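Here it is: the structure, laid out below.
Here the complex is missing a single protein chain, while all its other protein chains stay put.
And then chain A:
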Amino acid sequence: MSATQLAATARRQAAHAPSGISVQDVSHTYGARGAGTLALDGINIDIEDGEFHCLLGPSGCGKSTLLYLIGGFIPVQSGQISTATGRVTAPGPDRSIVFQNFALFPWKTVRDNVLYGLKKAGFGPAERAERAQRYIDMVHLTGFENAYPSQLSGGMQQRAAIARTLAVDPGILLMDEPFGALDAQTRRVMQEELRAIWRNSRKTVVFVTHDVQEAVFLADRISIMSARPGRVQHVIDVNMPKDRDETILENPEFIQLSEHIWRLVREQAVAATRGAH
């Protein structure tokens, strides 16, 4: 193998390794500097290798902005974000993202959507086809490989988007309210599946949501963010069994923790509505 091939292989392996994420003193202003809106103010979060971390907060608290910064989609203005592969400056295959509105390529079939990421990630043709089918099967879209996104329901589109993202096996999985557009039942099933996928693959997951129950059900740790400007107000450990299913919803500890977190989030939501007046 040549040196460049070796380097490429090393990069690929690095992209698949789970990695911690360090967010240090990150602030972000939208609009003109000085006159703009301060969206994030001095954020410090350390996310460990293989952790399932939820960013929870009222709408407009900058949690999606923080996720896009980690993803490298918007440039870091002040502070620093780094992962195992170094300082984040641009999007990279080590950090794959699932957006709230799926962001599938509407002109590609489900299979071609999944194949796109695999091709970019440098998998060979045989492995591409095999992995695409495996992940399509995993999200239960078997039989819909040749369907276009517009032919699918919202839940099916989001599953296709998740398959596309998981297929490239990123070390870090970023999720921006991925189940926000789904109906309650589909949402519950997807949460359970995501938790199971994460348990089996040990990825670092950063999951943005404003749904307290969703955060408690999914996360190892939850960062509760304040209303604008977004700050990390509390970091809460979720000491629940690793294997979780619907039964946990009736667990008294789960209910108690949810209520506790709900009160903390409510304070911020109330502050946000006051701030708007």
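In this section, contacts are C-beta pairs under 8 Å (C-beta built on N, C-alpha and C of every residue); 3 or more make two chains touch, one makes a residue touch a chain; residues count from 1.
Definition applied: contacts and distances are computed from a predicted model.
Student: Tell me the UniProt protein name of the chain this structure doesn't show, selecting from "ABC transporter permease", "Glycine cleavage system H protein", "Sulfite dehydrogenase (Cytochrome) subunit SorA apoprotein" or "Acyl carrier protein".
Tutor: Hidden chain identified via UniProt as "ABC transporter permease".
Student: Please identify which residue in A:H16, A:K108 or A:H234 touches the non-displayed chain.
Tutor: A:K108
Student: Which one touches the absent chain: A:P18, A:P58, A:G92 or A:G171?
Tutor: Spelled out, the listed residue whose C-beta touches the missing chain is A:G92.
Student: Which of these, A:L38, A:A84, A:A129 or A:A147, touches the one chain of the complex that we don't see?
Tutor: Residue touching the chain left out of view: A:A147.
Student: Could you list which residues of chain A touch the chain missing from the display?
Tutor: Against the missing chain, chain A presents residues 71, 73, 90-93, 95-97, 99, 101-110, 116-117, 120-121, 140-141, 143-153, 155-156, 168, 189, 193.
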